[in-house]
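Dropping the structure in here first, questions after.
Every protein chain but one is kept in place in this view of the complex.
Note that the chains are named A and B in the order they appear, and that numbering of residues resets to 1 at the start of each chain.
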Amino acid sequence: MRHLEKFTYRQQAVNMEIKELKHTIEAALLAFDEPLSAKDLLQMFADQEITVTDINQALNALEADYAERSIELKRLARGYRLQTKSSVQHWLQNLQQQKPKKLSRALLETLALIAYRQPITRGEIEDIRGVAVSSKIIHFMMDQDWIRVLGYRDVPGKPAMLGTTKGFLDHFNLTSLQDLPSLAEIKDIETLEQELDFPDQAASENTQQELKDES
Amino acid sequence: MRHLEKFTYRQQAVNMEIKELKHTIEAALLAFDEPLSAKDLLQMFADQEITVTDINQALNALEADYAERSIELKRLARGYRLQTKSSVQHWLQNLQQQKPKKLSRALLETLALIAYRQPITRGEIEDIRGVAVSSKIIHFMMDQDWIRVLGYRDVPGKPAMLGTTKGFLDHFNLTSLQDLPSLAEIKDIETLEQELDFPDQAASENTQQELKDES
Partner (left out) sequence: MPFAVVEGKPFTQMPTDLYIPPDALEVILEAFEGPLDLLLYLIRRQNLDILNIPIHDITRQYVEYIELMHQLNFELAAEYLVMAAMLAEIKSRMLLPKPASEEEEESDPRAELIRRLQEYERFKQAAEDIDELPRVGRDVFIATVYHDQQQQSDVDIEVDIKDLLMAFKEVMARADLKVSHEIEREVLSVRDRMTLVLDQLMAHKTISFYALFTREEGRQGALVAFLAVLELLKAQTLELVQNAPFGEIYLQAAGS
């Protein structure tokens, strides 16, 4: 990054070389999940004398770079996006199958609260958990068809009330919500856990493994 | 992708060229959020005659490719990850919708204690910091998957023993806990006590003088 370091962002009238521009644009496309428009890219270099022509030139160069690689530059209505080529789909699928997605603790707790306390608003979940609930988690669970909006509470902000779906019951092999164990029953699992009493990390992981195997 | 298309995954005994391997590994690393281990990568090519040596060779080649670009291959606790170089952070932050939250000193000190002193209980953290640790901080760090409960100490109240996770290492760009900056030396109190000795009479008189001045 010799060229990049040569100037500070305060300096005007310094043109980045197309190569630097290309690498920086590539990094931006890789860093953000959403497609970036030419306008976004221009804004990134607001303090440089970079024109749309420069951006396009850099994008074309990038596209050429990717010709023999396994990712490609896609021009979408919303902007530019890098994506995997379909030719590697087979390999990625192999990997997908052996790496089942693990749900985060935040997601599990949120889902558990929705299951047991529905209808419940996001604010209520946050109150109980003591931390903000990310929209990403809510969207993921909606995409999985585990939760849905049951209605809106008539208080300022009209927060949505969330509840579980039939898809949730199916996923967890439940006939109805009443099949969910009561808190008292859950506490039994807790006692069981305490009896095992894990002295160190390795043992702790072991126990979790056992719990999984058991089910 | 000529070479890749030449064979199907059913064919055995076909070796991918290192270049193809490199591009496929790159696509895999970019397609998944989580770091991929050498084992993951090997399994991805389970139906090919690919060895760990090949994988390493491909990874080294990738690393070399990135030398002048704005991304880098990082080896972390859980495996390999591609990330942007910090040298382009200046440009990327122009596009960052939400500025990253600054971590509070209370959180950082608590995290430091957990990282360096694990397994550690909340009470022990409070003893060293001299103030109560807020639950919010603990919950936030659990939510971020930076810390976890390693087990419970077998004393009254069964306090949870906290430790860091692999997620912590990933987030802070560390390969292992040994990469943490080293702790400052603590001066030996035993020797210190000998050196100090009791304040001699003169000093003591001094103090009494000061006391008089004060009143």
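We take it that a residue touches a chain if its C-beta (ideal position, glycine included) is under 8 Å from a C-beta of that chain, and two chains touch if they have at least 3 such contacts.
In this text, all values refer to a predicted model and were calculated from it rather than measured experimentally.
Chain A meets the missing chain through residues 27, 30-33, 71, 74, 81-84, 86, 89, 92-93, 96-97, 100-103, 105, 108-109, 111-113, 115-119, 128-130, 144, 150-155, 158, 161, 163-164, 171-174, 176-178, 180-184, 186-187, 189-190, 211-212, 214-215. By the touch definition given at the top, chain B reaches the unshown chain through residues 27, 29-33, 71, 81-86, 89, 92, 100, 103, 105-106, 108-109, 111-113, 115-116, 128-132, 135, 139, 170-174, 180-181, 183-187, 189, 192-193, 195-199, 204, 207-208, 210-211, 214.
One rule holds for everything that comes next: only the chains that are shown with their structure count from here on.
Those residues of chain A lying in contact with chain B across their complex are 1, 4-5, 9, 23-24, 26-28, 30-32, 36, 40, 43-46, 68-71, 82, 84-85, 87-88, 90-92, 94-95, 98-99, 104-106, 129-131, 194, 197-201, 203-204.
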